[in-house]
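Worksheet: the structure to be examined is printed underneath.
A single protein chain has been removed from this complex, and every other one stays in its place.
Now for chain A:
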Amino acid sequence: MSESVFTQDPTAVEYIQHHLSNLTLGEGFWSVHADTIIISWVLGALLLWLGHVVGKRMTTDAEPSGLQNGIETVVEFVNDQAQSLFPRADPLIGPLALTIFLWVFAMNFMDMLPVDLLPLIAQWIGQNIFGVEAHNVPFRAVPTADLAVPFAMALVVFGLSIVYGVRKKGLGTYLKGFLVHPFGKYLAPFNIVMSLVEEIAKPLSLALRLFGNLFAGELVFMLIALTGFAWYMAPFQAALGWVWTVFHLLIIVIQAFIFMLLSVVYLALATSDDAH
């Protein structure tokens, strides 16, 4: 899969390195991943627009139209999951679970686009509008394969679970939990370490699970893209691409679902009556 942006055909290493670099604005500490932010905002806005369209044509008839029916199915599914795990009515848990599921799914779905499509568009824009040499315009299309997005969501969920825990048990009881759990009050120093590890492992595993799955999926697509080094490899490449696309379609739905489910579980744990 040759790219015109390189002076000559890139080596496999160059190709992959280029695809794993973010479109970065700013220097050092102040740098931001513009590609991640743009794609995530566009997808979020798209989902909101979809919701707005459905909301405007909303009907309480017995037979809602196709789009509303589809979105209602998703909302009802998310609501069932959230309610089965979160027995108390909570105004935040539903929108949170819905946002995670839809947004993560949409961002994961960027992996279903051809792996070079969005980078090529970005390079064309960079070259023809901003006058930057195309080779210097890297672009990563999948926000959830960027460490920042999974961690951002995991940290928000983590912060919320602390807020919920403190609100439920009171600050004193919440902090005391770190001292007496899990080995009783005589092993307090050890307990603090254990509890901290346990608490920190939650957002860490939550974020890394999503990131790892999507990063690996993206990488496999790149490797498949690299198999097209000669014309007679094209059928082989197409077959591989198709197989991995089907398999990955399963993964992106499951990962979105797992992220949503675990977030709700962590929040439910934080507000459960028994100090775990």
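As a working rule, a contact is a pair of C-beta atoms (placed from the backbone, for glycine too) under 8 Å apart; a residue touches a chain by one contact, two chains touch by 3 or more; residues count from 1.
Everything that follows uses one rule, which is that contacts and distances are computed from a predicted model.
One chain of the complex is hidden; its UniProt record names it "ATP synthase subunit b", one of "ATP synthase subunit b", "2-oxoglutarate ferredoxin oxidoreductase, beta subunit", "Anti-anti-sigma factor" or "Putative permease abc transporter protein".
Here one chain is not drawn; of A:V156, A:L204, A:L219 or A:I251, the residue touching it is A:V156.
Among A:L48, A:L117 or A:A216, only A:L48 touches the chain that is left out of the view.
One chain is missing from the display, and on chain A it is touched by residues 22, 24, 26, 28-33, 36-37, 40-41, 44, 47-48, 51-52, 54-55, 58-62, 64, 71-72, 75-76, 79, 91-92, 94-96, 98-99, 102-103, 143, 146-149, 151-153, 155-156.
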